[in-house]
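A single protein chain has been omitted; all remaining protein chains appear in their positions.
Read from first to last, the chains carry the letters A, B and C; within each, the first residue is number 1.
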Amino acid sequence: MQVRLTSQPFDPQREEAAFVAGRAQMGALVSFVGLCRDNNEGVAVRQLHIDHYAGFTEKEIARLAQDVAARFACPDILVVHRVGDIAPGEAIVLVAALSHHRANAFDAVRVLMDYLKTDAPLWKKETGAKGAQWIEPRAEDRARRAEAEGKSP
Amino acid sequence: MQVRLTSQPFDPQREEAAFVAGRAQMGALVSFVGLCRDNNEGVAVRQLHIDHYAGFTEKEIARLAQDVAARFACPDILVVHRVGDIAPGEAIVLVAALSHHRANAFDAVRVLMDYLKTDAPLWKKETGAKGAQWIEPRAEDRARRAEAEGKSP
Amino acid sequence: MVKLVFLGKLRGLAREDAEVALPADVGTLAELKDWIARRDPDLGSAMAATQVQYVVNQCVVRDFSLPIAQNDEIAFLPPMSGG
Partner (left out) sequence: MVKLVFLGKLRGLAREDAEVALPADVGTLAELKDWIARRDPDLGSAMAATQVQYVVNQCVVRDFSLPIAQNDEIAFLPPMSGG
């Protein structure tokens, strides 16, 4: 399991390639990439800023990943997450999982993303035409998180 | 929607990067890569061969992808599938989907993979220590396919 | 002349894919199937032992009384193993 925060732009496909290198015998690779959009519900976004709590954020994300890895018998998980200032078009997050069984890899990536959306100690601020605004978690994400909690492997 | 069969090795991460280029405003990219293992339930695999019916196979895969795109409101789907001789470690299939909503992209990739496993006009032959053997679809894949059929978006 | 295409495990059992001239009494898919089994017993028994899908001019066909036309491409698909 690898968890990394970075304040620099990263290339999600390059990260994925490095993650899978030499482990093709796993058979199944699932990945999710979240990208910084240039708008949020029609309002232009110039910049995204993600605040984090150094040390604690990494530890909490690793705990969530470990949880998911155990639950779906899928120990090979990679998380790369941007923090700091992010421009539209850049990758915000990459979650990837390798498994012998594609169902486990799909479940692991999907549920870990659900967790990250609600439980990762990260705080988003969007700067657009109307100025800067801190984002609160969406009811939709909370609901999905609650559902994920009940999902069996 | 893009569907491509290739008899040459391909780099799934490079394909993904090209697929997402200029479309980061979609926000969510989900991908699945199926890799040629060096063994099947413990028996060494030296080579995989995938037979296809030129023209028909592409058309059928495109039909399955279109189906999934409509069902999950996720028109941006990429399928790249190897045919011919494949060595262990090489990518067999890439399915990727871009969407504004990650749930739709996850569903689209997962269900399309379920379809491909049972309904794509492809025939696999494994060559290992015990010689060559044509592979029949697994009961597990048929069951998953039946389940996917009933899954609502 | 019609073109016959055998896929998967049938491909190895069949003669080369080729344009073949059918005898005058082979006018439907059912008759074609019987003719293949007579001409090529190994292929015939392999086809009898599995579920074969018939694809004529790239369309799946379930009605074996379908008449065969000149230049048809007729494919024989054993169960697919998927991607």
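In this section, a contact is a pair of C-beta atoms (placed from the backbone, for glycine too) under 8 Å apart; a residue touches a chain by one contact, two chains touch by 3 or more.
Please read all numbers here as calculations on a predicted model, not as lab measurements.
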item: Visible chains in contact with the missing one; value: A
item: Contact residue for the chain not shown (choose from A:L35, A:I77 or A:I92); value: A:I92
item: Residues belonging to chain A that touch the chain removed from view; value: 34, 50-53, 55-56, 59, 81, 92-93, 113, 116-125, 134-137, 141
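Following the convention adopted for this analysis, only the chains that are shown with their structure count from here on.
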item: Length of the line joining the C-alpha centres of chain A and chain B, rounded to whole Å; value: 23
item: Whole-Å gap between the CA centroids of chain A and chain C; value: 51
item: Centre distance in Å when chain B and chain C are each reduced to the mean of their C-alpha atoms; value: 27
item: In chain C, residues with contacts to at least two other chains; value: none
item: Numbers and ranges of chain B residues touching at least 2 other chains; value: 34, 113
